[in-house]
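Quick one: structure below, then a few questions.
Note that this complex is displayed minus one protein chain, with the remaining chains in position.
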Amino acid sequence: MSVDLSKYKKDFPILHRKVRGDNPLIYLDNGATSQKPESVIAAESNFYRTINSAVHRGAHLLAEEASQAYESARENLANFIGAKTDEVIFTKSATESLNMIAYSLGNPDSKFNVSAGDEIVVSEMEHHANLIPWQQLAKRSGAKLRWFSITKDGRIDTSNIDTLINKKTKVVAITHQSNVFGTIVPLTEITKAAHAVGAVVVLDACQSAPHFAVDVKKLDVDFLAFSGHKALGPTGVGILWGRTELLEKLEPALFGGSMVDSVSMEGATWAKAPRKFEAGVPNMAQAVGLSAAIDYLNMVGMEKIAGHEADLTKQLLDGISKISGVDVIGPLDMKDRGGVVSFTVDGVHPHDVGQVLDQYGIAVRTGHHCAWPLMRKLNLVGTTRASFHLYNDSSDITALLAAIEQVKIYFKVGK
Amino acid sequence: MSVDLSKYKKDFPILHRKVRGDNPLIYLDNGATSQKPESVIAAESNFYRTINSAVHRGAHLLAEEASQAYESARENLANFIGAKTDEVIFTKSATESLNMIAYSLGNPDSKFNVSAGDEIVVSEMEHHANLIPWQQLAKRSGAKLRWFSITKDGRIDTSNIDTLINKKTKVVAITHQSNVFGTIVPLTEITKAAHAVGAVVVLDACQSAPHFAVDVKKLDVDFLAFSGHKALGPTGVGILWGRTELLEKLEPALFGGSMVDSVSMEGATWAKAPRKFEAGVPNMAQAVGLSAAIDYLNMVGMEKIAGHEADLTKQLLDGISKISGVDVIGPLDMKDRGGVVSFTVDGVHPHDVGQVLDQYGIAVRTGHHCAWPLMRKLNLVGTTRASFHLYNDSSDITALLAAIEQVKIYFKVGK
Amino acid sequence: MELDSLYQEVILDHYKSPKHKGLSEQKDIQVHHNNPSCGDEVTLNLLMSGQIVKEISWDGIGCSISMASASVMSELLIGKSYQEAIKILDAFVELMQSKGQSVGDENLLEDGVAFAGVSKFPARIKCALLGWMAFKDASAQVMA
Partner (left out) sequence: MELDSLYQEVILDHYKSPKHKGLSEQKDIQVHHNNPSCGDEVTLNLLMSGQIVKEISWDGIGCSISMASASVMSELLIGKSYQEAIKILDAFVELMQSKGQSVGDENLLEDGVAFAGVSKFPARIKCALLGWMAFKDASAQVMA
């Protein structure tokens, strides 16, 4: 059942690079950011070369064409996640998306506003981007921040869900897939509990939307965020999706041009979503580039990408299990698990592991992965993390496993 | 004293386009966004093709190179505005920069925080991006928003500056150059008055920094914002500059990865500026692209650009003064005036003016220019605005003047 | 010239001499619609008599397209039944979305077919629809 996606690798110019001497680049840091196919790079360039102008503003041909391209990008993104077009908001990143929604939910003029006495629920394995904005909202509003614990194998402990999510809960903000463990959360259980008490669910889809099919209606969440740059798209663009009924009831968080219905010196009223949430001249070229990335993902097929990444994950888990002194952090089985594998090497700091791998042309991430509370909980200084995308292949895993053996030799592990 | 920049036009691919039949594109909508030279487009593409990876995060060669490119871009931007490197923060746009600083100044944990009883001063000719964030801060904090009036010829009326800026004033947020009139504000008078009462000055440099030399030290302001896309740079990147001493005392507004000093489930502490203000994987390719735009501007020379735009402005003002039924909105003289000219045609709505100009390949902006309160004040439904950059030339003005005559004929003005 | 397909003589005539402009005292309801991207505004008074559109009066500021369209709309819809009015409105909206592919049903739309060319200028479609949307909103509220 192995999936062959080898023909796509040639579309990614950077993967032809040699690094550290004559090593071909083996890029396994996709959890941090993904590489871009030529079609995405060209989409951004072509925008500048042919139709660049401020959308929704000018009375001229370029503005018409730019607006058309920008709004088509929105439609394409909406289809990608099973949403309505006007529910998709272009932001600069998932980080901005999550901060925006936290500000909006905390605005006293929002119909749905978080205030003192309310509770916000997150988990111990959130990325800082889905933790600190909620800490800050709690601080501003007087609401209380609570969280799901993590089990030893890196899954969310839902044993206390009935008390954790209760009548005071207004927001449950949770990651779809852990950027440290690769574990996929039991979302149905969580959305059911949240909706039963009238709370909204904010999903951090940074590590899921770029790697397997995500449908907001099927997931039954209320808000969703992800970054374009992890989904083969340009840097500088992210997505915030929200249900129409909720977007209508929320105040925006960023104020400026193109988001108003009317303005006087004393105050302003807002346009409808998505405009309301997109103040200023937007990141047009990046939105158009992200749309090209979505086209590329659709062309390859999200099912195939997920299958391919599962194959690679299994190969790496199997390989590591055969190396003494090297431990996987997170589940060893393939159940509810994406293409992210964290591991440690006995007595060798992750930073040093990464440095040796780099010498062989292998790019991984080392450290706390912006999930510092999780590292403390696990009593780890950090991990080394390999994470995949469609252009990785079995030979990358073989090379990684061989290089891990070299790490052990270099640092005399077990000697 | 006329400046010839004609050799640079070829560097801008979009300017070779034909529009609406066989008309060469005459792009006079630079106040909304500027066009990009090939070197900027290439800088962004090359980032993706050669070194794309998450800055400050990976322990591998690409991450080293990307971090180096990103931080060099910061240094380049800092030099461009006479700032220290660590004072320059990459945002997504001027709109974000201005919103961020408004949030930061309103955070009760900021040493310098705006609260009830304080006053915020703006002007009647602010762009919505430098008005609504302050309205909202006033609303959140209980502070009072006050403003400078505008004289009939589009200048700031400073006659009441002594009462307007007083001991209660905490922030003066002002545009450097009006995006409607092209008028440059009397900044020295304003910064003196503000600093005398201990208020900070936030400068909206959207229409100045891309067009003439701006030095934050000489201007003696405290914060400054501008957008990359108006300065020949990519979309999706802006600058927020702030004085070191002030940045140190401010809480950030956007929370997430790479901006922390330490994080627990209960709370977090922040890294130093600029990191503190750059949560998440940044818009790296756009920052690098903007740096290439700055290189381009420096290569041409900001003095030459300003001189060239002054020539074009004078030509247009002179030309319009000779057409009956067509009026310039804003000063008719060249004193303290940049390359933006707003005008009206008797009995023809700006939208219709723009449409006719478009038919001749001329791209202008029509409407309220995101300065709605100003339009109300002037009793105008809007204006038609021509705005320049270095690639415009005298023949563009000649074509515009001829097309304005056609507007009059088409709509039978004066018949 | 492409421009002539946008600015039909009929449109310029209605712009210079708009019909039913100036708000009448008699009304069941008043609505205010605007187009924030260009600042165009329309205030519309509607008086129904049972199922029949008895009177439409309006005022506003805006470009030739938005003003002429409000004028044509009021002339067309006054005296029609609510059902007929909505049918005409739907036909007009469809024409606007036709991207220059439709000439419009002259029996139904009368002077309204002059706006066929607008559908080739995406930025102007909102202008042409401003008055119509105000009527749609007002009549829906009265008939509710």
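Letters A, B and C name the chains as they come in the text, with residue numbers starting at 1 for each one.
Here, contacts are C-beta pairs under 8 Å (C-beta built on N, C-alpha and C of every residue); 3 or more make two chains touch, one makes a residue touch a chain.
Computed from a prediction, not measured in an experiment: that's the story for all the values here.
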- prompt: Can you list the shown chains that the absent chain is in touch with?
  reply: A, B
Query: Of the residues listed, B:Gln68, B:Ser115, B:Ser159 or B:Ser395, which one is in contact with the missing chain?
result: B:Gln68
Message: One chain is left out of this view; which of B:Ala271, B:Met302 or B:Leu380 touches it in the full complex?
response: B:Ala271
- line: chain A residues touching the chain left out here are 20-21, 348-352, 355-356, 359, 366-368, 372, 375, 381-382, 410-411
- request: With the missing chain put back, which residues of chain B would touch it? List them for me.
  value: 56-59, 63-64, 67-68, 258, 260-262, 271
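The definition used in the following text is that only the chains that are shown with their structure count from here on.
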- prompt: If you average the CA atoms of chain B and of chain C, how far apart do the two points sit, in angstrom?
  reply: 37
Statement: Chain centres from averaged Cα atoms put chain A and chain B apart, in whole Å, by 31
Field: In chain C, residues with contacts to at least two other chains
entry: 37-38, 121
- request: Scan chain B for residues touching two or more other chains and write them down.
  value: 20, 350-351, 355, 366-367, 372
